[in-house]
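Below: one structure in structure tokens.
Left out: one protein chain. Kept in place: all the others.
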Amino acid sequence: MQEPSIPDIIQLIPLKSYLILSTALFVIGILGVLIRRNAIVIFMSVELMLNSVNLLLIAFSSYKSDPSAQVFVFFIMAVAAAEVAVGLAIIVMIYRNTRTIDIGFLNKLKG
Amino acid sequence: MYPIILLSFLGIVVLFLGFAKSKAILLPATLLFLAVALVGNFVEWNQGTIIYFYNMLAVNNLTLAFNGIVLVSAFMIVAMTRGFQDDDEAQPAEYYAIMLFSLVGAFMMIGFENLIMLFLGLEILSVAMYVLTGSDKRNLRSNEAALKYFLMGAFATGILLFGIALLYGATGSFTLTGIQAYIGQGNPSYLLYGGLLLVLIGMLFKVSAAPFHFWTPDVYEGAPTIFTAFMATIVKTAGFAALFRLLSHSFTGIYDYWWITLAVITVLTLLVGNIIAVYQDSFKRMLAYSSISHAGYLLIALTAMTPQTENSILFYSMAYSVATICAFGVLIPLAREKAMTGKPRETYEAFNGLARNNPLLAFVLTVSMLSLAGIPLTAGFWGKFFVFGSAAERGIIWLLVVAILMSAVGIYYYFRVIMAAYMKEGDTAEIRVAPFYKIVLVTATIITLLFGIAPGLFTGLV
């Protein structure tokens, strides 16, 4: 018996389920960004959004038998890492100055 | 394509030049590198459309002209950064290197042919901007601006990416031509509409159109002024070039679907930008709202999407960038000299009596404000003229009416600065400006006036 390939395994689940799951993850990420006040948690929510996109791209990629989306996923991962580095650096910088990462304390700039 | 490779490499060179004993070499070296990139950019002028890297990047006269605007703006801004040498806290090698790298991102956005390139370019530009915004490490305002910009920017990136994923799901392709071909088949899937909407939201976040503008004033105010100038000009130019490329190359087939959405956003942007700008006390914050309102004018051209749109966006970006650089260029020495208790002073009162203290700065400021307001004989007038012309050609009259009313509102807050400079009495503290700095400001003013008197010189080029 031949081992099923990874695209075959991914296609065991209908495309619509992937779409619903990643949309749900994406919406959870958006709600996290909008509701939470801790900078690190907001940051994690953004990462959740990016990873829901990765999931969706991979699902589309195996359904369309087209590898270009997988390449895109690699780029998203690499860029997300760069963003993590810069974001954490900013958060550490703020923590050094204020001893807090609650964005509610950041109100020096008012409109 | 050459400036991308050149600046990636030269950016690393600048980074390592930072280990040299003297910091004085950095500024001339960076200016030289920018000039080299400018030359490299125009090597490919008038060679038609060239496609690079298996449909990843395209080069034609339009993208080269946008690259040129970005490079010249960057050149002027870098030329105004003499202050880094005397500042012990500043790390000029890193700043210059990051600026050069961010230009690479801008070029990728301007010439993208594949959505991967759009995403990469946008991220290279944005991540560089997050760092520069927070570069004043001890200043809480700068910290806060960096965090806000970062969180909002990353959020917008997430939305953009989800949109791109949906577009891919509908069309099976990341290339502009692939998407266009899919739309050409007719009867597009609902995923396409959702994807387009999310991509538009993500991009409009980055160019700060209302209702996605709320980060802009805070970030512009908190960032060090020189980097605010960088953000206000280069990010906006690259963002609109990318938006134009996306909409004009791929989505003209479903114009009826998106134009009304974009028109509503345009009206909102114009109203929010101009009306809130009236109530500002800080000049820097006023410029932030003014940049939102100029995003609105540029959106008019996008909404109309006539054959003239590319020229009007190009001219408007040029006029807006040059005038904005002048405005920030005047603010920097002024805020430094009139600093109170160590904090730069950026309110309108700082401009009181400027005409008596330093007539040159006052003149530069006047021309840049007139250009931003769109008064005839400045480049800004023709920018608005072309933009309104494209809307009139498409026949969207109600949009035009709103835009003209809002320009009238704009005149009020731009003239407030001129009034402060010429009519009001202020302290007579002398404002020292380095000779090199003066040359940059005067050149920018001459550009504004030259293209204001003879816009054909610029539009004839492309």
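The letters A and B name the chains in turn, as written, and every chain counts its residues from 1.
Definition applied: a residue touches a chain if its C-beta (ideal position, glycine included) is under 8 Å from a C-beta of that chain, and two chains touch if they have at least 3 such contacts.
Everything below uses one rule, namely that contacts and distances are computed from a predicted model.
One subunit of the complex is not drawn; among "Alpha/beta hydrolase", "NADH-quinone oxidoreductase subunit A", "ABC-2 type transport system ATP-binding protein" or "Helix-turn-helix domain-containing protein", its UniProt record names it "NADH-quinone oxidoreductase subunit A". Checked against the hidden chain, the listed residues A:I6, A:I35 or A:A81 yield one contact partner: A:A81. One of B:I12, B:I439 or B:L457 touches the chain omitted from the figure, and that residue is B:I12. Touch with the hidden chain on the side of chain A covers residues 12-13, 70-71, 74, 77-78, 80-82, 84-85, 88-89, 92, 96. The set of chain B residues touching the chain not shown comprises 12, 15-16, 19.
In this section, only the chains that are shown with their structure count from here on.
One inter-chain figure worth recording: chain A and chain B are separated by 28 Å, centre to centre, where each centre is the mean of the chain's CA atoms.
For chain B in complex with chain A, the residues that touch the partner chain are 115-116, 119-120, 123, 127, 130-131, 134, 137-138, 140-141, 143-148, 150-151, 154-155, 157-159, 161-162, 164-166, 168-169, 172-174, 214, 217-218, 221-222, 276, 285.
The touching residues of chain A, counted against chain B in their complex, run 19, 22, 26, 29-30, 33, 39, 42-43, 46, 49-50, 52-53, 56-57, 60, 64, 66, 68-69, 71-72, 75-76, 79, 82-83, 86-87, 89-91, 93-94, 97-98, 103, 106-109, 111.
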